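This structure is in structure tokens; I'll ask about it shortly.
Note that one protein chain of the assembly has been removed; the remaining protein chains are unaltered in position.
For subunit A:
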Amino acid sequence: MEQEKYAHLEKELSPKPPILKNVIKAFLVGGLICLIGQFIALFYITFFDFTERTASNPTVATMIFLSMLLTGFGLYKKIAQFGGAGAAVPITGFGNAVVSSAIEHKSEGYVLGVGGNMFKLAGSVILFGVFSAFVVALIKTILVKFGVVSW
């Protein structure tokens, strides 16, 4: 009973996150990052031999490059503080996670520090991405084999 009371009290007293404000900020920052990505894609379509579909590969690489610069100069942290998920969800947030842990652990050396910690946060994204892709693709391939669905 005491524990229940405490949990209730804690819930009442702890500050509620300003959800609406956070959602609006995330929408604006995330949308803006994607809009920049769209302009970079336009650049690759116009000046290089890319189509709408294939332009996403160099766009992603460019966005990660920009996120490296912003992270290195300490600006991405400020964007993330303002934008929350709006800065974390786009691929720039993935780049920021890799680059910031690489820079942070530089003092421990390049092999154990940078190499060992680079994928500290991003590693879980890769792990679950690859595993879910494996399961989904496996299920779909088997279903196609049995003629339930088509490619």
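Note that in this section a contact is a pair of C-beta atoms (placed from the backbone, for glycine too) under 8 Å apart; a residue touches a chain by one contact, two chains touch by 3 or more; residues count from 1.
Just so we're on the same page, contacts and distances are computed from a predicted model.
Matching "Stage V sporulation protein AE", "Energy-coupling factor ABC transporter permease", "Acyl-CoA dehydrogenase family protein" or "Quinol oxidase subunit 1" against the UniProt entry of the left-out chain gives the name "Stage V sporulation protein AE".
Interface residues of subunit A with the unshown chain, by the touch rule above, are 17, 19, 22-23, 26-35, 37-41, 52-53, 56-61, 63-65, 68, 71-74, 76-77, 83-86, 88-95, 98-100, 102-104, 106-107, 110, 114, 118, 121-122, 124-126, 128-130, 132-134, 136-142, 151.
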